[in-house]
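The complex is shown incomplete by one protein chain, all other protein chains being positioned as in the whole.
Naming follows writing order (A, B and C), and every chain is counted from residue 1.
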Amino acid sequence: MSSPIADLTYRGYDGPLGGVSKRWWAIAKYQIKKQVKNRFLWVLMAASGWYYAIMIIIFFFLEQMAVNNGPQGEQALKGFLANIVWKDQFLLGFSFGQFLFFVMTWILGAASIANDNRANALLVYLSKPCTKADYLLGKWLGIFLPLLLMQLIPTLFFWLYGMTSFASYGFVGAAGWLILKMIPIAVLGSALSASVILGVSSMFNQGRIAGIVFAGLYMVSNFFTVFVKIAILFQGGHGRSRIADIPPALLNLFYCSIDGIQIAIAKNILGTAGSQPFGGGGARQRMAEVPVPSPIFTALIWLALCAAGWAIAWRRVRAVEVVG
Amino acid sequence: MAVAEIRGLTVQYGRFTALSDFSVDIPEGCVGLLGPNGAGKTTLIKTILGFVKPATGGGHVLGADILREGPLIRQRVGLMPEQDCHIPGMSAVAFVAYAGELAGMPGNHALRRSHEVLEYCGLGEARYRLVETYSTGMKQRIKLAQALIHGPKLLLLDEPTNGLDPRGREEMLELIRSVSHGKNVNVIVSSHLLPDIERTCDQVIVVAQGKLRAQGLIKDLRKVEGAPIDVELKEENPKFMQALQERGVTLLSAHRNIYRVQGKGLPSDVGKIVFDAATAVGTQVRGYDLAQRSLEEAFLEVIR
Amino acid sequence: MEAYIFSAALRDMLRPKRLIPWMIVVVLIAVVGAQASNYFEGATAVQKYGLLSSMFVFRLVALASAVFSTAVIAQEVEQKTVVYLLTRPVRRWKILLFRTLASITAVIIICVLCQLCFGALVLGPSKMFGATFLPDLEAIVLGAAAYGGFFVFISLIANKATTICLLYAFGAETMFSNTPGSLIYGSIFGHMSGLAQHPSLPDGNGGALKLLAGSMGDNPIVPSTAVPAMILIAAVFMGIGCFWFSEFEYLPREDAE
Partner (left out) sequence: MIVFQEASRWYGQIIGLNDVTCTIPTGVTALLGLNGAGKSTMLRMITGQIRATTGTVSVYGQTPFANPEVYKLIGYCPEIDNFYEHMNGFQFVEHLGRLAGYGKTEARERSRRMIERVGMADRAHKKIAGYSKGMRQRVKLAQAMIHDPQAVLLDEPLNGLDPVGRREFMQLLQTFSEDGKTILVSSHILFEVEQMTSNIVLLHRGRLLATGNIGVIRELIDKYPHRIRIATTQAREVATQLAGLPYISNISFERDGLEIQTREPDKFYDYLPSLAVQHGLPIDGFSSPDNNLESVFRYLVTN
């Protein structure tokens, strides 16, 4: 007996309802959707590949020269390529992107839990069939996946350029499989950043403050990295490297920062200590690079930082406070 | 058929016992949950949501076990928390839809129903606005909307009128009444404002010191022994008492301009005497009814 | 009364939860400083100490001032508890003045501790109370006062005071003190260095560190002008601050619904 006048008062919901597991995906999906709409992030991503971009431009001009100027140009290109160690280029690109990765992490993650804390959003999450683990995993994935994507895209772009333009110069053999190494590097690096910012964000109830603290943490820890760099560059002041004079324990300080540990991962996985940017330096006056750290050292710091981030977040997010 | 049955539940936080050997059957319909602060009300709500790890005892909510099936319970129950809460940076409609997705609704269903529920909660025109910009009254409404989105069979409302002004309170109570009556939604309202409970609920559960103190219809709780009558005068009038006593009506108590009297015979007979007495002393009767305790009086007596 | 405002504020600012992180920073600075001092050839211990304490200890004064000055009023406004302060039978300027003094004292305590640790590690316990000690102490005390007065005033008038203060201390001042010309007179840090008169490193040494220590340009400031200048800065800004705080409304924000 349906009435011709529709009943617009409240009615129950009889539509489909999913199971109560995998709620984390709903959270992650929302986070990611929100993040990818942020155009500024894409700009930052493009900027983070600045080293690759400059290299591509240099290569492009040298190639043009080789095409237009005949053997002379060919010579110049070959000379330049001789100085280029491909895996070092990936290392450099990744290292030089670090600051922008940091900014991206900040934007992606600083507010993730902090703003929820302020708005009591946890009450909404936990009064639905979401557990604390769902919540944290969802938030973490919401930072990790976009960050991973944005770390990989410039690398992938450079690799594709290499594959298409320098296949005949031995790129495939020397660097063709490097992309497979860059993936775990980006995965580990993004996981680290995401875990740390998750922990920091959970400690505050204003995204702004969490961001400042994360930046502070980054800057302070980066002080070690910068300090070692300066020590290497300026020590003695005579332009010659005294890296051998610096005790290894102190050199390892280089890796004791958020940037440093990611560079350490990259060095471990790529298996190179790196070289001067833009193929510079050559044999003439090689500024020594900080040597590859022991993989165990790297793994320990990485694990400790990730665990710390998660542990803090786990402690700070309290399911018990849902009511009252 | 009870909405929730709890059997022999003891919950302890450290040395503090929040609930001790607590058993209750929460009936269908709209039930008021009363109790002073620290009485175990909050713990009971947590129990119904499947959040507590009791020392002993157990129970079922909507057929799901409170010890093992917490998430399942929370999919069937909607909670409107006491504190302000929202998810920052979202418009109302996105927020409520997201809450639906969190409860397991597919995205498109959630969005459709989000519009419907917001419309119903009186936020139809403000649904595209950011929740942060909402006023207190609107924030209460959106909390209700996010609790209703997944069509729960049981709705828990924790202080739903907190911070609302008289107009907002009335609208909120009207909303609660309309969901709880004839829509097949069971409601548990916890509130310190007893008149709100009086207006929305048929039954109450009174909890104090971790124990169930009373349970039953509000009507029964408010009954007064011996059926006396309350007479309200326009103004206080001491002569009125005397006039009553002369006519054989005993005065039980007087509070400002309200007099509780006990006479013999039917209410209408007593009424005649009262009118007569009032006319004799030249005062005006403004109200005349079978005495009822306010729910507040009843409550204070039960928990004492 | 005034004594109570001061001591209560000081106790609050130096309660363990706040003090412990600062102590960690102090120890960290001392350790890093001691490590760093191993890497300058041909410089005496005093020269190294001078460079590094300008770089670390004096910077800590600015940093701590920026943080503690917000605890004077801005934080109370933010957490809305300023209402309790404003409705007490005390003149408002007294509240501000004595809380400011408390924050300056807190900064001095932390920075002097840092100076002591730093001196003990870089110069060694026997030499740390040498010729540099008193001028440095004076620079820290007066610097804390000048920064404190200035930053508290900023925190009264601006919303994001900490950011502004840090930008001033680490951005503008670094630039002022590294550029030639008279800009350096506008830098509290410049006055502190002028007062401390740290000897500079021999030529060709230090490089980028000199930039951080703010000793690239020549510092024309001498102690006899630095002392009155810093006292003046502190007094003027405290004065304006007291006036401002007494005359203007301090409502917790976001309440005009």
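The definition used in the following text is that contacts are C-beta pairs under 8 Å (C-beta built on N, C-alpha and C of every residue); 3 or more make two chains touch, one makes a residue touch a chain.
Not measured: the values here are computed from a predicted model.
Counted over the whole complex, the shown chains touched by the missing one are B, C. Taking the complete complex into account, B:K234 is the one of B:R68, B:K219 or B:K234 that touches the chain left out. Touch with the hidden chain on the side of chain C covers residues 1, 4-5, 8, 12, 15, 17, 79-81, 83-92, 246-247, 249-252, 255-257. Residues of chain B that touch the chain left out of view are 34-38, 135-137, 159, 162-170, 192-195, 229, 232, 234, 266-268, 271-272, 275-276, 278-279, 284-290, 296, 299-300, 303.
Rule of thumb we're sticking to: only the chains that are shown with their structure count from here on.
Centroids built from CA atoms put chain C at 57 Å from chain B. Separating the CA-averaged centres of chain A and chain B is a span of 52 Å. Rounded to whole angstrom, the centroid-to-centroid distance between chain A and chain C, based on C-alpha atoms, equals 35 Å. Against chain A, in their complex, chain C makes its touches with residues 32, 35-36, 39, 41, 162, 204-209. Against chain B, the residues of chain A that register as touching in their complex are 8-21, 23, 26-27, 30, 34, 111, 115-116, 118-131, 319-320, 322-324. The part of chain A that touches chain C in the complex is made up of residues 212, 223, 227, 230-231, 233-237, 246, 250.
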